[in-house]
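Heads up, one of the protein chains got dropped from this complex, but the rest are sitting where they should.
Right, chain A next:
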Amino acid sequence: MKPPWRLAGTLIPAMAFLACVSPGSWEPCAEVVPNITYDCMERNLYKIPSSIPSSVKHLDLSFNPLRFLASQSFSPFPELQVLDLSRCEIQRIEDDAYWGLDYLSTLILTGNPIQNLAPGAFSGLLSLQKLVTVEINLSSLENFPIGHLRTLKELNMAHNLINSFKLPEYFSNLTNLEYLDLSNNNIQNIYCKDLHVLHDTFNLSLDLSLNPINFIQPCAFNRMRLRELTLRSNFDNTDVMKTCIQGLAGLEVHKLVLGEFKNERYMKEFDKSALEGLCSINITEFRLAFLDDFPKDISGFFDCLVNVSAVSLVNLNLHSLEGLPKDLKWQSLELIKCKINQFPKLVLPSLKRYVFTANRGADSFVKVELENLEFLDLSSNGMSFKSCCDQDDWKTTSLKYLDLSFNDAITMGSNFLGLELLEYLDFQHSTLKQASQFSVFLSLSKLLYLDISYTHTEVAFHGIFSGLVSLQVLKMAGNSFKDNTLSSIFTDLTNLTFLDLSKCQLEHVSQGVFSSLSSLQFLNMSYNNFILLDALSFQPLHLLQVLDCSFNKIESFEGQELQHFPSSLTTLNLTRNAFDCSCKHQSFLQWIKDQRQLLVGAEQLQCMMPLDMKNMSVLSFRNSTCQITKIVIAVTVVSVVVVSVIACLVYKFYFHLMLLAGCKKYGRGESTYDAFVIYSSQDDDWVRNELVKNLEEGVPSFRLCLHYRDFIPGVAIAANIIQEGFHKSRKVIVVVSQHFIQSRWCIFEYEIAQTWQFLSSHAGIIFIVLQKLEKSLLRQQVELYRLLNRNTYLEWEDNVLGRHIFWRRLRKALMDGKSPEGTGDLENSHEEMTSLT
């Protein structure tokens, strides 16, 4: 018994374990791109997972306690291009750790407390271009074993403990180095010999920010050429800064960045003499950022920057630009967040690019003379413009870029006369006045980009965009339209590829609005109030790829027109609408299901109506629900029709059916005739033409006994009446008329009939009143009078309906008792007897 128990004891917990572990947890990494990119960040891995395919190119192993990298750790992944080992607690990297990674271009080692770096740690790595060794407790550049990485372009050694800027000899091997970041280290002094090895490089960008630099030996940068040098938050005070900048003498640098960081400010008072040393540096672009206590009088400050081509002043308390040197050769000027009180009246003929943004002190625009200006950014100043815009405002005819966004009121007084070269125009979030009263943009035939979003513009004038024949991008979100209807305002915009109409409170689209936009690729109509959209209006948009109709109130698109949607469409956003999921929009709902690969967030599309489907997914709509309703309706209609047809047929062929069903074996039994007709010879016409014709030739055909035809000649009339008439007939038809009462024979016949009926208990008498009778005349025949008063009789009416009813009733009466056995006859005659008496 023991082995089975042991087996069970093993199996049960093992199965419980297997049930708890989801299949994915065997695989420690997330597959981002199959076989290429794997993300193993923070998976508590102590070693490199072996389950990753050897074709991997991007591998993120960050935040795993790998602790050390042994030799050839990555040899299973020879295709690796990017390897992230951030914060892997790596203390030791052995020789040839990256052996075999011949294609690795980026190696990230940020945040590892490396203590032991073997001399051959980075051997191999034939293609390495970027090495990030930020915060790795590096205290010296001297023994860092990267001298063989000739392909290296970017070396980031920020946030370490390096205290000497002496670049070791191996830097002369790094001939491709473009970017060296030594910021946030502990470099205090820079000596002449430190940069000795860099003398042959021209393309290097060097960042030395956040080092507490005290001293730069004047020959250190002499005859050196750098692409960029950044010195931010390096100096304790103006004096240090002054001497250090003087120490940069002889440097040729494309871009020099000086200043501090907002949160790292050391210089209490900034003196303009600090920049005197710039005169002995050859600078192309100069930037100064974040300096408190900027001197109020700036005269003399820019004297060493006269020949610079680009100046950028960011977050300085400049207040004004009074006192700028006259013969400046600046081509580009940036004044960002400089608290300048008034819009400066600049006269700078050389200036091509002027950025004056986020200077909240200036409140209105003044005319300036910048004859060669091509690029003008005046955004985010909260300024107002009394009359915009023409050549006179800036004295330039070369302007291509104009940004007036995020300002106050801008009154459109002119239509860009002299500014015909404009390609980019941005007014967003400024208040445009009079923009919809005339063709403001008429002369801008070269404009490619126009943004008038959120400018409080109410589009009422159809020609608002006239003349913009080259326009490719039009953004006009957050405005409004007359009658909330999108009308034909895009006629000239035949080259438009991007159109944003979101948040415009639109409810309707007029016909043919998009007919000229055959190049349009992107159309945003979200956040409007559309209820029903006409797919037909999108038909002319042959190249449309993205259509966004989200956040509207759309119930449905017109079902028949859905095929008119452009076939080029790749993305359609219909989320957050009020879809009606009732059967009347069945074709639209089916279309949504068919196009789900096109739709953004198809699963999130929800029904708002009918109530029983509220908040349910549109995709859960089933055609079968509608089919069931249809089937029910169809079946009902068909059955009603069938029943009515049958009823009509039964009515029409009632007597045929009677014959077929119940009276098939009908025979007159011993009787020869169905009825003996008592009538006056005056009524002969009626009897021959109507009675005989209808009863003997119709269905069922009755055989009547008529005196002129059936009485045997040579026999007494009375005998004929009894022998042929009563004796051989089942029933008696009495045709009562004026003549009948007056005819003695008729009365005789009638009286015999009564007697006969009484004696033989035989057939009933059927009265047909042929015409209205005079009462006095009728009273002569007391019996008849009483009978007609008490009994039902048939009255002849000479119209279509009357005749129809008459013949049916008569036939029915004659059919009574038409049974083969004749017993029915007997019963019937009894009933008639009782009714007669």
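A few notes on this one:
Going forward, a residue touches a chain if its C-beta (ideal position, glycine included) is under 8 Å from a C-beta of that chain, and two chains touch if they have at least 3 such contacts; residues count from 1.
The definition used in the following text is that contacts and distances are computed from a predicted model.
According to its UniProt record, the chain left out of view corresponds to "Lymphocyte antigen 86" among "Lymphocyte antigen 86", "Regulatory particle non-ATPase", "Gamma-tubulin complex component" or "Mitotic-spindle organizing protein 1". Of the candidate positions A:Val134, A:Leu251 or A:Cys338, contact with the unshown chain belongs to A:Val134.
Residue in contact with the omitted chain (choice from A:Lys262, A:Lys614 or A:His656): A:Lys262. Contact with the chain not shown here comes from a single listed residue; of A:Ser62, A:Ser105 or A:Ser443, that residue is A:Ser62.
One of A:His159, A:His585 or A:His707 touches the chain omitted from the figure, and that residue is A:His159.
Interface residues of chain A with the unshown chain, by the touch rule above, are 6-7, 9-10, 12-14, 16-17, 20-22, 25, 41-44, 62-63, 84, 86-87, 108, 110-111, 132, 134-135, 156, 159, 184, 209-210, 232-233, 261-264, 289-290, 314-315, 336.
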